[in-house]
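As you look at this complex, bear in mind that one protein chain is not there, while each of the others sits in place.
To keep things simple, chains are lettered A and B as they appear, and every chain counts its residues starting from 1.
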Amino acid sequence: MAVQQESQPIAAERTSTPGIAVRPEAAVAAERSGSRWGEMALNGLTILYFLFALFPLVWMLLLSLKPQEQLFTTYFRFSPTLAAYREVLGTGGGGSDFLRFFLNSLIVAVGAVLISLLVGVPAAYAFARWKFLGGESLLFTLLSFRFAPELMVIIPLLVIYRRIGLFDTHLGLIWVYQLITLPLIVWILRSYFQDLTPELEQSALLDGYNRVQAFVKVAVPLIRPGLAAAGLLAFIFAWNSFVFPFALTGSNAQTVTVGSLSFLGGATPRYNLTAAAALIALVPPLLLALSIQRFLVRGLTFGAVKG
Amino acid sequence: MSERNGRSGARDLALDGLQKVFRRRGQGEVAAVAGIDLDVAEGELLGLLGPSGCGKSTTLRMIAGLEAPSGGDIRIGGASIVGRPPHRRDVAVAFENYALYPPLTVAENIAFGMRARKEPDAAARAREVAERLGIVDLLGRKPGALSSGQKQRVSLARAIVRRPSVLLLDEPLSHLDAAERDQTRRELKRLQRETGYTTVLVTHDQHEALSLADRVAVMDAGRLLQVGTPDEVYDAPANRFVADFVGEPRMNLLAGRILPGTPTGVFLSDQVHLLLPGLAGLPEHGAGGERAVIVGIRPQDIRLGPAADPGALPATVFAHEPLQEVGRLTLTLPGVATRIVVETHHDLVAARDEAVGLRFDPARTHLFDAETGERLAWSPNRPQNPSPSAPSRPLSRATSSS
Partner (left out) sequence: MASLALRGVRKEYGKLVALAGLDLEVGDGEFFVLLGPSGAGKTTTLKCVAGLEAPTRGRVEIGGRDVTDAEPNTRHVAMAFENYALYPQQTVYDNIAFPLRSPRYRVAPETAQVRIERVTETLGIGHLLRRMPRELSGGQRQRVALARVLVRPADVLLLDEPLSHLDAKLRAAMRAELKSLGDLQSTTSLYVTHDYQEALALGDRIAVLRAGELVQVGTREEIWHRPADAFVARSFGQPGINMVPGEVVDTPVGRGFRSRDGAIALPLGAVPVPPGTAVEAGLRPRDLVLGERPGMLAVTGRVYVVEPLGRQLEVTIDVGAQRIALVTPRERVEPDSLVTLSVPPARLILFDGTTGVRIPVGGGAPEAVVAADAVTEVAGRV
């Protein structure tokens, strides 16, 4: 008697019986029996999507391993070489600016994120906990920085930067990167702070801590996953920024994004070098993401829902 | 006597070895309902009582057809309904969250199912049921404008308008405030008696189950532990779990030992020996070796006396709560880790650390096996006239020996 019932409740789905209004669950029960095929189909689709999504990356990898002469003549069959990497990194003896660009990127992105965190964490806390005059508009203004195309502000910025001597400096880039990193951090972290029950800090206040101590000792440690997620996202955006460094730097503070493209500027475009440079530039965000993955999975979805 | 006289056929409900096994990743199989047998007579209200996760809701959902059993049978009037879709089972459910359709009026909500089946006299029947439940003046309103108690009644009306053979009530009173709950509970009981629906009430509230049900079925961990009238379950709990779960304030459960030398009582500690005349006749007492038991006694069944009373157990007041309706004393017995609660007359006054004497009525003292938790049957030498109000003769004694 037990066996035959597996798929019986299906019929319940389409009827409308007011006494029995929990029909969706009956449907779920029915789906469970056919879930093996569904699962396989889902896995298949996922694999297809990954192939599609990863293809450019694979193509770049192949490109970076090709010797210059086979660049335009082959697809998958070639004699792989690390020559492009050697040339980009300047280890072949030819010398290269790439490492300097790489270091610039690192300084500028890390600097921008740190300053954004320093300003953004308390700001996010204030936005989450207190209603103050103009608070909402301020928050929206902050977000609107992300709406405006960077190209719109780039010409006046260029003029101003040249005037006040920030052109082609690390500090100049760090400053302008706040437009990218600060809204991101404030918006993500605000939703984290909102999810914390205020009683935790209130309890600390009554336990003999002042408001700053309650913030530092109780609230901040509890949003660590958010801190990791927001910090990483900000770093990636800063690292990948192209328009600002393209316009606001010369040779001194140039970043990898701009630097990698210089390989295309010669008489013959060196696609293999660009590919190698881009792949190397991929390493820091990737390493960072892997190292804080523990926080990230929870953090990104957490922030995503409410942010 | 009921609205269903027009229909023929018995409307008793029978569960026969009903099982539900869930397969969960990493946990293997979990038996939510581990084979239960239960008969609900026609017109009876059976209270299915248990803590959350005990399987009572799963049982209800299997009867309703929302969940397919893994084994066993469900019969209404002798015919198996397993395998039938919910709407063809002749079973109606009133859900805990009422499950009303917000855009429809109360009248439309009640008539909804009949309209869907194109039954002709839907509106008239809805009105009839509304009259019976005293909600006629609500018929034009939307669910959003109703109080919880009213929603509960509408939900009930929607369930019984179909004249089902079996009515299932899922925690019907859980969302009502105290005053509404008292009133609705009484009306529900009255209504069920008048209409004569075979009813299964699922609840975690022992007060609700005792108040409403003709018989109570206590469940835990997917198993039926005891089925009986409210008085039977209260007076003779089948095991430790039922003893603990049914009754307010909860039954005092004290670990004790029966020693070979003194088989006429239970040692609650080295200093406290509870005399239970007739205990020697405990059939399971076996060879008369040492035996670990749990002594159960309800707070209402302990009499309070002066500390000097030689026939009483000495106790010390830990806390006195003058609750006005009654008084409640929490006491410590020498050498006993578990505190003992006594319900007293409302005007009793007691101070912390005051010494008092406790008298137990053996006829109302329960014994459970310490390992299995099962009730141990023993026949106390009953007092001649076990009047509930008269204090019993000296039946327990404190010994200070070890």
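General observations
As a convention for this text, a residue touches a chain if its C-beta (ideal position, glycine included) is under 8 Å from a C-beta of that chain, and two chains touch if they have at least 3 such contacts.
Computed from a prediction, not measured in an experiment: that's the story for all the values here.
In the complete complex, the residue from B:G196, B:P249 or B:P277 that touches the missing chain is B:P249. Within the full complex, the residue among A:M60, A:A84, A:L142 or A:V218 touching the omitted chain is A:V218.
Among B:D231, B:E290 or B:E371, only B:D231 touches the chain left out of the display. From the set B:K189, B:R223 or B:R303, the residue in touch with the chain omitted from the display is B:K189, counting the whole complex.
Annotation for chain B: contacts to the undisplayed chain at residues 178-179, 182, 185-186, 189-190, 193, 207, 210-212, 230-231, 234, 246-250, 298, 300-301, 318-325, 328, 330, 339, 341, 346, 352, 388-389.
Listed here are the chain A residues that touch the chain not shown: 197, 199-200, 202-211, 213, 218, 221-222.
As a convention for this text, only the chains that are shown with their structure count from here on.
Mean C-alpha position of chain A lies 56 Å from that of chain B.
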